[in-house]
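A protein chain is absent from this complex, but the other protein chains hold their places.
In this document, chain identifiers A, B and C correspond to the written order of the chains, with residue numbering beginning at 1 in each.
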Amino acid sequence: MHGVKTMVGKIFAVVVVLVTLVTAYCVIAHVWWMPVDISMHGPKIDNQIEETMVVAGLLFIAGQIVLAAFVFLYGGGRGKPKQIPGGAKPLVVFAFVIVGLEVLALSAIGSQAWGAVYFAPPEPGSLHIDVQAGQFAYYFRYPGPDGTFGALHPELINEGNQNFFGIDPDHDPDAKDDIVTAEIAVPVNKPILLTLHSKDVGHSFYVRELRIQQDFVPGLSLPVHFTATQTGRYEIVCTQLCGLGHYNMKAYLSVLSQADFDDWLKKQAAMQ
Amino acid sequence: MSQTEMTITVGHDVIMEASPYGIDKKKLGMWIFIVSDACTFGAFLFAYGYMRIGAPVWGTPFGFSSILNGLLMTAVLLSSSLTMLAAVRASQENQKESANKWLGITMLLGSIFAVLHLREWFHLFGEGWRLFSNPTGGAVQFGATFFSVTGLHLTHVVTGVIALAFVARGYIQGRYDQSHIETAGLYWHFVDLVWMFVFPFMYLMNAR
Amino acid sequence: MAQTSAHAVAHHAPPQGFIRKYVFSVDHKVIGIQYLTLSLVSAFVGMALSWAMRLHLAYPDFHIPLLGWLAPNGAPNGVMTPEYYLSLMTMHGTIMAFFVLTAAPFAGFGNFMLPIQVGAADMAFPRLNMSSFWVTFVGFLLAASTFFIPDGPPLSGWTAYAPLSAVGPVAGPGQGWGQTLWVLSIACFCIASLLGALNFIVTTLDLRTKGLTMSRLPLSTWGWFIDAWVSLLAFAVLLPCGLLLALDRLGGTSFFIPAGLVFNDQLQPHSGGSPLLFQHLFWFFGHPEVYIIILPAFGIVSHILPTFIRKPLVGGWRVITFSEIAVGMLSFVVWGHHMFVSGMSPYMAMVFSVPTLLITIPSVIAVLIWVFSLYGANIRFDTPLLYSLGFISLFISGGIGGFFLAQPSTDSYLHATSFVVGHFHFTMGLSAIFATFAGFYYWYPKMFGRMMNETLGKLHFWLSFVLVYCVFMTLQLTGFAGAVRRYSAFVDDFMIPLIPAQKFMTVCALLLGATQFIFLFNAIWSRFKGTRASDNPWGATTLEWDTTSPPPFDNFGGRQLIVHHGPMEYDGEDSVMQTSPAASVAGT
Partner (left out) sequence: MSSNHELGMSSYVGIGVGLMLIVTVEVILTYQHFAPRTLLFALLCLACLEAYIAIMYLMHVKYERPILYWTIFPATLFVLVFLCYLLPDAFRMFNMRLLK
């Protein structure tokens, strides 16, 4: 009977260790992992995730292994139990000093990665693209030769006659040459400034390869800036629950060489 | 009084002794309620501040007459607090009649406050203010915040009057004692206290 | 006086008649069991919803006849539509977070055990207590009723972000009456929780029996007491949030709705509101909420561990309690980490990030206390202890995710991926559920006077423990690949490779759910056929074990209790009851 009792503890220990090892393997072998980063600021974020993974991973493994070990060792003992030498003080000190310093260091380094994206102003001469999200599609707007966007008039929005932004080309000179597209293309290695605004509810702009996720807030126009470093075609998906079509709301980001980009933009302009 | 009071009210007269915390549970309960209610009002006022900071244009509808009306309401509510204190004091000295008299006066003042408040409301309705519209063309949030915050406060006042009526009835019938009146008094003072924030933020900050 | 004297009488003469005794009872024990029953029902409803969702995710055209009958529009002949998936997801979140995780460990066990553990005859305000249960019940009915109205439950998630939740039917099916009923249900739950918290605080402060100083409180009582404070303050802010949302929906106001919103080419008549304000008010409650859910679990586990390891926790009551208090306080200053990518000011992101990271310190202390208390112990592997150990392991696994989500830089990649879903299922979902199971197996003898079947209990534990890891660790790790949450189908190119993992999770989730029926059977069977429980079957020391199982109507049969010791007087085979005048054996 007593043997059976301790057996339970040994099984528990084994299960916990197995779980820990499998989890560790999945992370170390990158069974599920981030796609290759294509942005200028991305490496900072990747490093931050790696560093955090080291800190967190060590704590995870240590915690589970110690738990397993104690359960394995001290199952169903008989005699007088004893307390850990030193009592709680070393534990508290460990938590405050080791963990505390770790997390503060993390936050110090991490804030630089964050600041690189959100504190730094967009570089001068960035290509400014206006992005509008609506149920359940993205639309993109290039300022055209005059470099200025036409004013928005929500009451003019009309899916029927393709006026997705509610611009007024007939009366508004700025809006005349605006180029509205359903996909976004950007030149490689050129700083890009997006202004995100929503037509109806909250949406989000998530490009895994760019390491950028930013919600659209109805009523606000939020800036996001990045520089793509690799040509290719990447998915933009909506990560903010926006209604029944949420799962299907996506667009594509094409990173093109400057020449290809210019051709593409011409084609789009011709289609307006 | 307090000792026996507690030994009885903790439900188990024989086995329970005076509260280790030393504060009658009804009073403590009311205080805890006040804490959470204060946070509720606080959140409402923060929403109002948020709306106001974010609004490009904010109508300020209150002429001096409305401010005077507000001042009068404040006076009424404050004096009702004092009469409430008088009721508590009388009940503690076991002068039932005067206690009931003061409770009656408090309820009367509370009702007067409510009437004045509604008069203010209907005055605003008359000018075309609604929960969702602003006749001066400014932010529609003024009506929304003003009517919701003062409405919440008015609900507290009315509830307070009704509660006082019940307490008075119980007190006359001898089912309730001074501790119930004191607890009701705490609530009444809290309603007064909230008004001390609602009046400057909702009226004075919106004076023409 | 009427109320109180009425109770005094009531205590001496238990009420007769079914209604007064079991339905509208003021007895905290009955109310506690009512709460537990309600959350048990809700748990199986919520689980059924997750089953339907998992099935739909892995096998999109799987026929679920019952759904077809329940929602002819939502699931025509049993195949779920995307919007109905979102409705089920919303209700799964709402029912689980509010009516299971908040109700069971806090209101359920708290109501039953707290007055007994402090040596009181009942809660401080028994009628308030009864009303808070029935208001909760009304809230539950309102939430459940959304399934049976034409346009079905809301689809805006349990967070109900405005303006999706505020503009009304134009935002999609379920955003009409469904969302309104949802808001009312939440408002009811707020009021009930506020009354309950008030009752818990006053009971703990005012009704403690002779000699039961705060330093001698059982650790579960500490958990509930701290938790009561957190919910008192947090729900006080959710209430206005819900009221303002209701005003936007019913009163035509624009608190959360900005100008120029266009649905189906129709300009909405609102202007000047801010969706961010809703998120702030919601998460000001929403983050403390996850600690409202986990703090009772902390308390229950800290209460159960010493009983089965036969020694006090390292650092006595102080260290664990102060870490719980620290967690409770910090939980109010970290809500912004739910909003790093929400368009909130990026500088505020830093302001919220630091306390979020610092909250790991008290959490780590708590975990270290539990783990290192096992050192040199005489562990008895009864089911309650197994569940407590499972809780510790799960809490470690989930807590680790916090490091990533507490930093805006890493969160900006992982936010709204299944990493988050896995993280909060581990920390607030499964940890709290495991602690609840621990408490259930532990207190069942006291509540019903019979032991639960040990073999079935162990079987239930092993299956649950392994399958939980299979489901949620996979869910958490797939987040690194950017698997986006709240998707009812995987049409994105990068999601398609994850479908095998999704199938695996679905199969495990179905098994995990099936496992819970072992528990249900055990609970019902043991109620009638279980072996009779002695007054103190676990050799525990706190007051609830110092009376009969189940306790008499006034809990102690009119005995005068005097407490001499702290709650953790264990030393191997010997232990000293809190009420026993004998000398201390553990020196606490």
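Quick note on the criterion: a contact is a pair of C-beta atoms (placed from the backbone, for glycine too) under 8 Å apart; a residue touches a chain by one contact, two chains touch by 3 or more.
This one's a predicted model, so the numbers in the text were calculated from it and none came from an experiment.
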item	value
Which displayed chains the hidden chain touches across the whole complex	A, B, C
Of B:I67, B:I105 or B:I172, the one touching the omitted chain in the full complex	B:I67
For chain C, residues in touch with the removed chain	205, 229, 232-233, 236-237, 258-260, 274, 276-277, 280-281, 284, 329, 332-333, 335-336, 343-345, 347-348, 351-352
Missing-partner contacts on chain B, residue numbers	1-2, 21-24, 28, 31-32, 34-35, 38-39, 42-43, 46, 49-51, 53-56, 67, 71, 74-75, 78-79, 81-82, 85-86, 88-89, 92, 182, 186, 189-190, 192-193, 196-197, 199-201, 204-205, 207
Touching residues (missing chain, whole complex) on chain A	152, 154, 197, 219-222
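Note that in this section only the chains that are shown with their structure count from here on.
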item	value
Category of the chain touch graph - line, ring, star, complete, other	line
Separation of mean Cα positions, chain B and chain A [Å, integer]	48
Inter-chain centre distance, chain A versus chain C - centres from mean C-alpha coordinates, in Å	29
Geometric centre distance via CA averages, chain C-chain B, whole Å	34
Residues of chain A whose C-beta touches two or more other chains	none
Sites on chain C at which at least two other chains make contact	273-274
Chain C - residues contacting chain B, complex	1-2, 4-5, 7-8, 11, 120-122, 124-126, 194, 197-199, 201-202, 205-210, 212-213, 232-233, 235-237, 239-241, 243-244, 247, 251-255, 269-274, 277, 281, 284, 554, 556, 558-561
Chain B - residues contacting chain C, complex	8-17, 19-21, 23-25, 28-29, 32-33, 35-37, 39-40, 43-44, 47, 50-51, 54-55, 130-132, 139-141, 143-144, 148, 152, 170, 175-177, 180
Touching residues (chain side chain A, partner chain C) in the complex	5-6, 8-9, 11-12, 15-16, 19, 22-23, 26-27, 31-35, 44-45, 48-49, 52-53, 55-57, 59-60, 63-64, 66-67, 70-71, 74-84, 87-88, 91-92, 94-96, 99-100, 103-104, 106-107, 110-111, 113-114, 117-119, 134-135, 152, 154-155, 157-160, 166, 199-202, 204, 206, 208, 211-220, 222, 235, 237, 239-248, 250
